[in-house]
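One protein chain omitted, others in place.
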Amino acid sequence: MMIILQIILFIASAPLLSGLITKIKNNLRMRKGQSVLQPYYNLAKLFSKDEVISETASWIFRVTPFVVLSSVLVAAMLIPVFIFVSPAHKIGDFLVLVFIFALGRFFLALSALDTASSFGGMGASREMFISSLVEPALCLVILAVSLQFGSTDISAFSGVHTITVSSVVAALALLLITLAETSRIPVDNQETHLELTMVHEAMVLEYSGRSLALIEVASYIKQLIFFFLIAQIIFPIGLLSGNLTQIIFWFLWYLVRLGIIAIIVALVEVSVAKMRLFRVADFLGFAFVLGIVATVCAILGV
Amino acid sequence: MQGIILFVLLASTYLMVIAKRTPALIRSFRYQSLCLFGVTFILALTQREPRLYIIAGLLFVLKVSLIPYLLYRIIRRIRVSEDLGLFINPQLSLLWALAFTYLSWIFATYLVSANNAILIGTLAIAFFVVSAGMFLMVFRMTALAQIIGLLVMENGLFLLASTVSGGMPFFVEIAIFFDVFVSVLIMGFFVYRINKLFTHIDVNKLLRLKG
Amino acid sequence: MTIFIILGIPLLLGIGSLFVRKERLFGIINCLGYFAVLCASIILFKEAVFAGHIAAFFNFIYLDLLSVVFIVVIAVVAFAAALYSIAYIRKDVQLKIISVRKAGFYYLLFNLFCFSMLLVPVVNNLGMLWVAIEMTTLISAFFVGFYNSKESVEAAWKYIIICSVGIIFALLGTILFSYAFSISGLSKSLNWSDMVPVAHMLDKNILKIAFIFILIGYGTKAGLAPMHTWLPDAHSQAVAPISALLSGVLLKTAVYAILRFGIIIIKSGEFAYFSHLMILFGAISLVISSSFILVQKDLKRLLAYSSIEHIGIISIGFGLGSPLAIAGAILHVFNHAVTKSLMFFGAGNIVSVYKKHNMNAIRGVIKVLPFTGIMVLLGCFVLTGFPPFSIFISEIMIITAAFTNGSYFIAVLLLLSLAVIFGAFIYHFGKILFGNLPKGAISQKESFSGKLVFLFLLFLICGLGIVLIFKYKDLLWLAQRLLQG
Partner (left out) sequence: MLNFLTKNIFLFDPLSLFFLAVIFIVSLPSLIYSFNYLQGEYPAVKIMLAQVLLFAFVLSMALVVSVNNCLIFLIFWELMSLVSYFLVVFDTKNVKSIQAGLIYIVMTHIGTAFIIAAFMILHNHAHSFDFFAIKNACQLMPSQTKNIVFLLFLIGFGTKAGIVPLHIWLPYAHPQAPSHISSIMSGVMIKTAIYGIIRFVMFILGVNSSWWGTLVLILAIISCLVGVIYALMEHDIKRLLAYHSVENIGIILLGVGLSMFFISLNLSYLAVFSLIAGLYHLINHAIFKGLLFLCAGSVYKATGTRDIEKLGGLIKKMPQTAAYFLIGAMAISALPPLNGFVSEWLTLQAFFLGASNVIGGNKLFLGLCAAMLALTSGLAAACFVKAFGITFLARPRSHYAESAKEVALSMRIGMLILAILIIIFGLAAALVIKLLAKVSGSALGIDISSMSFSLNNFTLSPQIAKSTYLSTPVLALWLIVFGIIGFVIYRIFGRGKSVIYKTWDCGYYKLDSRNEYTATAFSKPFRVAFSFFLLPYRKTQKIRESFYHIKSFSYETHTTKVFKKYIYDPVLVMVFKTAKSMRRIQPGSIHLYLGYIFITLLLLIIFMGQF
């Protein structure tokens, strides 16, 4: 029961996070900005719109939104948000999470190629490039974390109440990875449709209407999962089951943590420039090095 | 007596080494074979063995008369230059020959216990003749020179055989004679062919088959 | 008495060839004759295995296991060559490359050649051994110069001169052996059977020097590098069936001669000396031949260099001297003879179609001559020691023996050069067998007798490998006794 609640809450709150970041970004830029709820409006609008499907597209194109969504939802199921141990934790661990995201990405890239548009190909190529470079760094982050907590199970993070150097560094690495994975500056830019710079947006360029809505939802949820994981590593507390007031308390604490990370991300986004694609390798190389540092710290026990 | 003959033999070998023209070479070969005949004949006289007489006779018939005759005939028939074609000039050849003589002597002393001076001398001469034959084959250009070189080597072997082990068994000796004769015939045959196909008998120019 | 049949048939056939004027008919008679020789040689082999050794004709003939093994090898290859000659000579006559008279001459020489080779392992007297080997040279020189072209005459000249020089050194060595025998105060004789029992009493110093001459002398004939220089010339220019005989058995008769003297050396207690020299020359042959094979352009020369390689392997095998190695080496003698014959016959067919030796001009053999092509492909793998064929077995025996002896360097050298040669062979034969046909080439019909000989040889190649697995102990037993006289 809790798991369904968790997923529903997750889905429900995911667009909010995106809206929040946009809002913070706008405010930092001294603008008024759109409403925090704007993503919801967008989704509603998309659901009500007609959908255009490319004539060259095959069933891959049609099926991709569901695969992407379902993969993200399964991932969401694996992580314990409000409950101490996710009942679904026996399905898989942190590593599985990585592979599940890969599943969605694989299909998204295929669907991008499916439309015979050069934008799609470009997006797919860049996306696969970035994501393949993300993998080793992510792997090291997982290793650093699992060395501390003794398991790659995500639920095992809970209940550890100390913040170590290793986890801070790992969280930092994960933050960089998150920027890359959620197509944010300096790796990608969600707000532009300029063919030189766009990655994720180029991939989903041919999607419209409700398919696009599903894909958007999926990317919101993915973003939320990553933020949550950062929060979980850097503040490894707050996953206590208990009575209702406690749950509400922890829920608020959860929101606060996410908010902090959202602010950090927004700050990063407004303060750095978008990188050229080939410099992303250096950027992710930095994440990789941070991962090594985190691992070394974990080995040293600090 | 034997010593004198051996000395003449040595001298004739030196003559071969410095010879520049084919007839001179054949002539020296004839002298050499004659000396060999002398040595064998003396041996036959001292040992009174009929087989040695026969061998000496064969030596005379084949090496002194028949083979040189054949070689002369070839020269006449093919009508090419009588030059041997020297890779090394006579002076240098002589030096080589001296070196070979010395080496042969060392080799002979190594082989035989020191107290038998005559045996060592004969052995040294035999080895020298063999190496001189080899020298002719390596450093003279024409096909005829190579045939003669081979015959010279054979002569050296004959000397060696008759000194160290008193000659081979009789029928082997005969077979070897026969063999040498046949090989001269066959080689002569090929010399004709070479001359016919290439219009020369300088075997150093036979360079079609390489590597 | 079997031995007289073996020696007599070639002589009779030789005489017969002077009278029979139909080359095809005589070819068949010839072939039947050699089949008889083959059968007789196998009977002789059995006799010798039971009797240990056979002496006959006033001790002139002396046969032990070593000799009969070589007789069998000679008989097998001679039979194959005779079989192959039928079609080959007929074709040459039909194409007016040679006259019928010359075909008769061919058969005369063929028989004399076989006779002289068969004589080599038979005779007891070391001087006669020398005479027989020199005879083989003189007779086969005609085969080398058979087609009377510039190349062939050149090759014949080089062959006859180099081999004669070599063999003169061998005679020198023989004389020194007899000298060693005579100064030991024993009776004067050049009979091998008299020498071996007293080998340990002979002057070791003289024996050693004598063996150097023997090794250089007969080594020249056997094709051991660096005295091998005549070999590729002669083999590439000879008539195809004779190339097989030259490569397959002529070289082996010289190896046989070396072994005869080698046994005396071993008996005199100088095994290490014998072993080192044999291995040294084997190794040099391997290295030199492998590099020549790598960059060779002429098909028959390629095969000739491969013969040098295999002689090197055989020599290493005998040099190692353990029963396993000797078994391997003796097996290798047989295997190489059979396989190389097959390859030379194949090459003969190829050359007679393409009229060229140059491998750059030969392409797509497997289309033009499907049967020959497949046989050559198989033969190529056999020759380079690919399992499960026979040469692999003999090579692996020698390599095992090398490892067991602790001669790691030799073993590694063997493995390395075998790998190089393998690569080179596949490279060359891959190109000539497959690939696009040159313009105008069409599929050719192959004669029945021509096919038969390939099948016969292939049967021996494959069959022997299998038989040996069962008869392995017997082989080792044989090998142990082989070098005992």
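Per-chain numbering from 1; labels A, B and C assigned in written order.
FYI, a residue touches a chain if its C-beta (ideal position, glycine included) is under 8 Å from a C-beta of that chain, and two chains touch if they have at least 3 such contacts.
For clarity, every value in this text was computed on a predicted model and none was experimentally measured.
Asks: For the chain that was dropped from the view, give me its touching partners among the shown chains.
Replies: It touches the following shown chains in the full complex: A, B, C.
Asks: Please pick, from C:4, C:57, C:409 or C:472, the residue that touches the omitted chain in the full complex.
Replies: C:472
Asks: Using the document's definition of touch, tell me which of C:366, C:391, C:453 or C:482 contacts the absent chain.
Replies: In the complete complex, the chain left out is touched by residue C:366.
Asks: List every residue of chain B that touches the chain not included in the displayed model.
Replies: Residue positions of chain B that touch the missing chain: 87, 107, 134, 137-139, 141, 146, 203-204, 206-211.
Asks: What is the set of chain C residues that contact the non-displayed chain in the whole complex?
Replies: 157-158, 161-162, 165-166, 169, 208-209, 212-213, 215-216, 220, 226-227, 229-230, 232, 272-273, 276-277, 280, 288, 290-292, 294-295, 324, 366, 381, 386-388, 392-393, 396-397, 399-400, 402-404, 411-412, 415-416, 418-420, 422-423, 426-427, 430-431, 434-436, 468-470, 472-473
Asks: Of the residues in chain A, which ones touch the absent chain?
Replies: Residues touching the hidden chain, for chain A, are 47-56, 58-60, 65-67, 69-71, 73-74, 77, 88-93, 95-96, 98-100, 102-103, 105-106, 109-110, 113-122, 124-126, 128-129, 131-140, 142-143, 146-147, 150-153, 155-156, 205-206, 209-211, 213-214, 277-278, 281, 288, 291-292, 295-296, 299.
In the analysis below, only the chains that are shown with their structure count from here on.
Asks: What's the contact topology between the chains, one of line, ring, star, complete, other?
Replies: Drawn as a graph, the chains match no named shape, so other.
Asks: Can you tell me which chain is nearest the middle of the complex, judged by mean CA position?
Replies: C
Asks: Among the chains in this structure, which pair is joined by the largest number of C-beta pairs in contact?
Replies: Top-ranked chain pair by contact count is B-C.
Asks: Whole-Å distance, chain A centre to chain C centre, using C-alpha means?
Replies: A distance of 78 Å separates the two centres.
Asks: Per the centroid of Cα atoms for each chain, what is the distance between chain A and chain B, given in Å?
Replies: Comparing mean C-alpha positions, chain B is 100 Å from chain A.
Asks: For chain B and chain C, let me know how many angstrom lie between their CA-based centres, rounded off.
Replies: The separation of the two C-alpha centroids amounts to 31 Å.
Asks: Which positions in chain B touch two or more other chains at once?
Replies: Residue numbers touching two or more other chains: none in chain B.
Asks: For chain A, give me the residues that contact two or more of the other chains.
Replies: none
Asks: Touching chain C in the complex: which residues of chain B?
Replies: It comes out as residues 110-111, 130, 134, 137, 143, 146, 150, 153-154, 157, 160-161, 164-166, 168-169, 171-173, 175-176, 179, 182-183, 186-187, 190, 193-194, 197-198, 203, 206, 208-209, 211.
Asks: Can you list the residues on chain C that touch chain B in the complex?
Replies: 125, 127-128, 130-131, 134-135, 138, 141-142, 145, 148-151, 153-158, 160-161, 164-165, 168, 171-172, 175-176, 178-179, 181-182, 188-190, 205-206, 209, 232-233, 236-237, 292, 295-296, 301
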